[in-house]
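To keep things clear, I will list the structure first and then write my remarks on it.
One chain of protein is taken out of this complex; the other chains stay put.
Labels run A, B and C following the written order; every chain starts at residue 1.
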Amino acid sequence: MAVAAAHVGGIADHIHPEPQGFIRKYIFSLDHKIIGIQYLVTGFVFFVLAGLLAEIIRVQLMHANGGFVSADTYNEVYSIHGSAMVWLVVIPLLTGGFGNLVMPIMIGARDVAFPWLNMLSFWIFPISGLMLFSSFLMGAPVAGWTEYPPMSLQAQGFGTSMWALAIFLVGVSSTLTGMNFLVTMLKMRAPGMTFTRMPLFVWGQLATAPLLMVATTALAAALAALFMERVFGVPFYDPTKGGSPILWQHMFWFYSHPAVYIMILPGFGIISEVLSTFSRKPPFGYRMIAFSSMAIALFGFMVWAHHMFVAGIAPFLQLPFMVLTYAIAVPTGVKIFSWIATLWGGSLRLTTAMLFAIGFLILFTLGGISGVFLAAIPFDMHTNGTYFVVAHFHYVLVGGSLMSIFAGMYYWFPKMAGRLLNEALGKLHFWLFTLGFNGTFLPMHWLGFMGMPRRVATYDPQFQFWNQFESISSFVMTLGILIFFANVLWSIKYGKKSGPNPWGGRTLEWMIASPPPYYNFKHIPKVFARPYDYSQPLPYKGLEEELTTAKPEPVPAGAH
Amino acid sequence: MDQLAHIERILAMAGGIIVAVVSAYALKNDWKTPGLDNQVFKVMLALLFVGAVLAFLAGYGILGTFPKAA
Amino acid sequence: MIESRRPDVHLGRGFWMATAIYAILSIAAIAYWSVTPLSQWLPAASNTATEIDRFTRFLLAAGSALFIFVAGYVIYFAFAFRRRPTDPPDAIGVQVHGSHRLEFAWTFGAAAFVVLLSVISVAIWYGVEFQSTPGLVVEAIGHQWYYTFRYPGINGEVTQEMHVPVDTPLTVNVTSADVIHSFWVPGLRIKADMVPGLINTMHFVATRVGRYPIICTEFCGTLHGQMNKQVFVVDSKADFQKWYRDWQIKNAHVSNALPAAPGGGASGIDLSKGVATAGKALFAQKCSACHAIAPFEHRIVGPGLLGVLHDPKHPNLVNGKPATPADVAQILLNGYDGSMGHMPNATQNGLSAQDIANLVAYLETLK
Partner (left out) sequence: MAVASLAQAGAEFAPHGEVDQLYAETRDLRLLGFLMFLVSDVVLFSSFIFAYLYLRNSGQGWPPPGIGRPDVALAALNSAVLFGSGATMHYALENWKHGKFTRYAAFMIATIILGILFLSGQAVEYTKLYFQEHVSWAGSGIFGASFFTLTGMHGFHVFVGVWYLIVLLLQSVHGVYSKDKYFGLTAGTLYWHFVDVIWVVLFSIFYLI
């Protein structure tokens, strides 16, 4: 109890001595900024691994009858690629990574509500990641990241069970993060930081946290059942024992559809921040942007069965799912329009972060449109399970989430390293990545429409030309990403010193030194307006001493 | 076996009544208490009451079907 | 106080020019999609296909128009409002926080479009989903990694190609013998997942004679990628009759091997091997709890089974199928659920393929 009390200093404005020693400072740290960096580093390590798997896939598809790896290996490769990218890269980077790094500072808190829990949920994450990749050693899962039974029951070896364990664990980690963030954002905002004064990135996290908490737990149940069935033979999904394969699809998608919003809502937040900062304009229609995030999060729970239109659910059950899915296009469209209007009349600094944000607007719109296509049952009847679907979700996840992750990296790197990422390399990264990405995934739209199914190690020779085109483009994309990593590694040491506020941002994280001190704030600031009005002075009080050498307040008596 | 089932059912009914009364009484006492935790407690007590009633009805034999023996 | 750019909120000439250009481009795109048949890239050989193509072209038209405007404005704004080197270093944008009129307009516009889209897609969906007349009923069964087909009046299973007559209402029931497969004929825009223990149904009319590959789109194991070799052949009515007769002759002596039970519990039942005496014993032990050896009307749980295969008053079984040994075996295998109640399937009753054959043989002796 005393421990917990000691570490929720955020609202009870008091300070503890900074931990000394490498281990306590950087390994088992309780500091949300360090934990955020830990998430980012780990996430990008897994990103490299999963990216290599992606390149194996593309090399295999250079030729219509494959030949680079065996069909079984290929199935393992894309299954782990999908699982890792979703659960070990995008979700941790956007929530655990950027959420931890800046969200508490943005609401004027000294840390998240439960730092110990935060540390725990981080340390679960790399362990589950290692478990997932270790499944290669024991016959990795082959049925894709969705692992539909009976296929996943048929799979030999312990690999699939290990997959279930790993995803279960990473789910626990997300759930804990979700609770932690939700409590933090509800209870630990600085005085005057009302909900409608919160930065839009915080709104993104606020919409995401409940999804992390609720949806992920539902997935945990499905995974537990799969594990029990595989290991103890308890029948849930096996039709020969009275189970139902469709049951898994319901339980899985009840999580995994909200999961796609977990993977994009924080990204929306990043884009809102970046666009506003670099066009020196308030986000157009702050309220609409904020509330549409909540609307999307809410609708996200009511549309899962649109993944199952051809799986055999009753026709009149399909209708509401189709219409509700269309309905999600409204808040999403509102966001896009608001962002475009934010650009209008701005004074745009076309930095790398801004380029990624602008690229996001275009690519994510394309992904959104193809999403509406797939939501339409008649169109889905034809393209379900084809490369059209692959194209769609890569436009949303790479063109959407990953673009926003890169934007966030270029934008907030000063808050990690105190230095800027190199802009020239950054622009090169942007152009190579964007060109390569479109070359890789645009042709998949018509490939899918013309009859190329997904998850195939060999395919009809008539599609070979476009597949080779895609593979070569994917190498360009990879080159861009390698340049990004080179840029990061170089800039950590030799990058230009950023100073506290290199971009002229107005949210709280830019008001303190970069990298921020252990306590974020010497005094918790008072907030009396939204941060975004660039023609007005900053709406904060009590930050005068932040960039001076003044010592923070002592620990009040009896805090321990 | 049959005897045992009867005893069980009688005890269930008794317990059901007691718990129902007690939880209703507790709910009445706490009705005005403020605070998040107390609000939750009230909901829980209400559900507890429902559960007790169910237990009683089940014991009485109105709800639930018994093996043919009983 | 930061020096602010003069907030000129009126839209400049450049904006209207850009808008005009995008409008023209969108109209061009819409025009293009409304006159371009998708069948030039992928044959449209069924009534479903023409419907879905019409819908797809609508989606493509609307989608391209929307995309042209979004991408166009993004690029135009990014170019037009970039900070010029001549601007002061702390130049800021026009400080507009929003416009209720505009926000309402596009929210409402988006909502209106969604309503329109819903109406259109429901209409198309209804036409595709509910094509009433059953017509020719064919059954397709997915296996790792091939398809087999069952036709009324052809013993056993048809392998290799699936033939159907042109311009004839078709009902295709699909299921699976092992894992989830999918039955996709791109040329006809028809698809249904083949789920073990579940039967999915497609209604359509094939409209163009030709050969169209059948492709599996649900991952089903090692050779999933190879599960695109079999062909869906649309024949002229005459050719179909010929093909049909050939198979009838070819399979005349094939015992009516049944589709596997859900998950392949008991497949390949050979009714010719049934032993009536063994069936009698088995009946007393497994069936007599629910079925009497008495006329149909004498029910315990299920109907009485005296003369189940020779009862002129009841030519059909409880599942509506004609009372043939094969269909009785079918019920024994897959169980029954319906107006007459519930009968567990062979797996739940612990009936082997041979048991079923024996029981059928016994039931045939009841006159």
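One rule holds for everything that comes next: contacts are C-beta pairs under 8 Å (C-beta built on N, C-alpha and C of every residue); 3 or more make two chains touch, one makes a residue touch a chain.
Remember, it's a predicted structure, so these values are computed and weren't measured experimentally.
Visitor: Just one of A:241, A:287, A:427 or A:523 touches the chain that is missing; which is it?
Guide: Touching the chain that is not displayed is residue A:241.
Visitor: Give the residue, chosen from A:93, A:142, A:167 or A:218, that touches the chain omitted from the document.
Guide: Spelled out, the listed residue whose C-beta touches the missing chain is A:218.
Visitor: Using the definition of touch stated at the top, determine which of A:23, A:130 or A:186 touches the missing chain.
Guide: The single option touching the absent chain is A:186.
Visitor: Kindly note down the residues of subunit B that lie in touch with the hidden chain.
Guide: The list for subunit B reads 4-6, 8-9, 11-16, 18-19, 22-23, 26, 36-37, 40-41, 44-45, 47-48, 50-52, 54-56, 58-59, 63-67, 70.
Visitor: Residue-wise, where is subunit A in contact with the chain that is not depicted?
Guide: On the side of subunit A, residues 1, 4-5, 8, 11-12, 14, 113-114, 117, 175, 178-180, 182-183, 186-188, 213-214, 216-218, 220-222, 225, 228, 232-236, 241-244, 247, 250-251, 254, 556-559 touch the unshown chain.
Everything that follows uses one rule, which is that only the chains that are shown with their structure count from here on.
Visitor: For subunit B versus subunit C, what separation do you get between their C-alpha means, in angstrom?
Guide: 49
Visitor: Could you give the separation in Å between the centres of subunit A and subunit C, each centre being the mean of its C-alpha atoms?
Guide: 33
Visitor: Which residues, counting only subunit A, touch subunit C once they are in their complex?
Guide: Subunit A residues touching subunit C: 66, 71-72, 75, 142-144, 148, 150-151, 154, 238-242, 244-246, 279-282, 284-288, 310-312, 315, 318-319, 322-323, 326-327, 329-330, 333-334, 336-338, 340-341, 343-350, 358, 361-362, 365-366, 369-370, 372-373, 376-379, 381-382, 384-386, 446, 449-451, 453-460, 504, 532-535, 537.
Visitor: Across the complex, what residues on subunit C touch subunit A?
Guide: Of all residues in subunit C, those touching subunit A are 1-2, 4-5, 7-9, 38, 41-42, 48, 51-52, 55-56, 59, 63, 66-67, 70-71, 73-75, 77-78, 81-83, 87, 90-99, 102-103, 106-107, 110-111, 114, 117-118, 121-122, 124-125, 128-130, 178-180, 182, 184, 186, 189-193, 195-198, 200, 213, 215-226, 228, 261-265, 347-348.
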